[in-house]
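Yeah, one chain of the complex is gone here, protein chain that is, but the others are all in their spots.
Naming follows writing order (A, B and C), and every chain is counted from residue 1.
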């Protein structure tokens, strides 16, 4: 197999506004996510892109060469240009993998690909999250224990406004009394989508070994399986079979 | 049960440009579709709306009172305002049923709700279509024979760029050698979606008794089952359970 | 609509061995479940059947007249005759609804219809269960608050060895630290299946108003939608289309 080309996209806003976030992620959250992927997939080519770059760092040639795109956004979903969202969507349908993290649940690309608003309940008091594996044989759960914990995280709670997951890999238990479908798979066209819940900016979640493993597993799982070349209407000039007279 | 409020939305363009279409549908295609629904659901309140009306006939109060929306469009998908598409999408998620007909596969609302481009192959030579029931117990197939035919229709062929249907009700066989998933169910939020393939404007498809029965069955099936009140993020101020000290 | 014919099947063993169970359910657990359904569906014809009756109370004529079958079993799954299991399975495929409760997850009929072993983790220390609604618009969640609680229940925990639910209606949070997909929908043939987790024999769960409402909602949801007459192979003597010479 050719080397895997992964782009980790970060909104890169909290890091420059909130010193607490900058302290945890001095090079930006996207760099921490990228580092975790490199740890587990040493042969992969993992680079980053941010909102502030021209075309948000997602030019046509770069996206065409991307196998898997990882997305973290929160404050600035509305600043992502619709044209770039459309471009990412088309590339997804053609076969690129898409990993959406945490507050990316409200990103334009996630809503665009799922067809729902993806709303949820939330609470930010730094409570404990316990993540259970529901699908022990799934490649995204490879190498994990039956459950693992994050000592402090934001809570996301049901109802989560998504289409039914095609495969449910994780469900979270929160100390404060809530549950959430925190690891969900879908496909759209030839491309695969994985949503993974953890990753609030004020906690060191992307330094956690289990979280890093999940994201790297998801990247490997979402690598293109094939190409869906046809994104639009195709006109067939003539039938394959000779037509007979229509019944009177 | 309260009376069912159904709106049949027609693009209403072909009828005014092409005399052949006007001859088949002198009051417009939407009126023929509406008449077929009234035939089978005599207690329903069935009205129509068109592209040309203010807000395309889909004002907020009207949409709020609509149980099921039936959609036919073809030439003018791009003329449907994004704001109205968003409004219909929100109403669908809240519980309204949506029936998309034929060339509506490329409508903004269908793509918006499914999350794919919904492309397909097509050919317009007036060939025979035979529609098979794949799911005999499904309410949308009630009262139908194992298969029925339309003597002349446009061909739509696979691959159809949709998410996997939640229930596959019909598959079409075409005389010219093609197949198509012609009756497909999904849900998004609290709302149900049914796509039904037949209905090219130059053929009298919406006068066909079986086609009318399918559409009426689909309308009855798609009536709201409940309400999904939460379309966005909900902030929970406090945990339900008292939190314990974070492990050191 | 014709009156709904519901049969509540109870294993009826714990009630005769364990005085604590008999104290909670003096007429048997099946009678409490049946009473809850009657409360919410006063027009329904709700009867019971037990393991100890001839043919376990599920004769061919009775089953043929049953719209929805509710199943509770635990100790005696292996005593249910394979022939009766086959009979129930055939009736399900033909269109009957099937509601499986609690420890029925290991019943022959549930495994038979789902195609998996349906294993899970469990713990019986009488802890609190909080049941969250994941699908607010679903008819099975009608009339419920966003979550409700049972003060003491047995814990069931993930991984639950089931095919992915077609609709996820409830997920449970347990005080002891576990989560579970506690309300799941599938269909098989023309019949619908709903699994609902709560109902350990030593707790008064089937007297709980929310639990009763869920079960009644599920019965109404699972009523037959149509008939799948074909359970086997059908030989077509001749093609519908004239065949042409095979290409050389």
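Keep this in mind: a contact is a pair of C-beta atoms (placed from the backbone, for glycine too) under 8 Å apart; a residue touches a chain by one contact, two chains touch by 3 or more.
Computed from a predicted structure; not experimentally measured.
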Contact residue for the chain not shown (choose from C:159, C:183, C:198 or C:224): C:159
Contact residue for the chain not shown (choose from C:15, C:67 or C:175): C:175
Residue in contact with the excluded chain [from A:20, A:60 or A:227]: A:227
Residues from chain B at the interface with the omitted partner, ascending: 130, 132-136, 146, 157-160, 164-168, 171-174, 177-179, 181
Missing-partner contacts on chain C, residue numbers: 90, 93, 106, 112-117, 119-123, 125-128, 151-152, 155, 157, 159, 161, 163-164, 166, 174-178, 186-189, 228, 230-241, 243-244, 246-247
Where the missing chain touches chain A, by residue: 94-95, 130, 135-139, 141-142, 166-167, 187, 189-191, 224-230, 240
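Definition applied: only the chains that are shown with their structure count from here on.
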Same-site or different-site touching of chain B by its copy chain C, using the half cut: same
Inter-chain centre distance, chain A versus chain C - centres from mean C-alpha coordinates, in Å: 35
Whole-Å gap between the CA centroids of chain B and chain C: 32
Chain A residues counted as touching two or more neighbouring chains: 157, 159, 164, 166, 174, 177-178
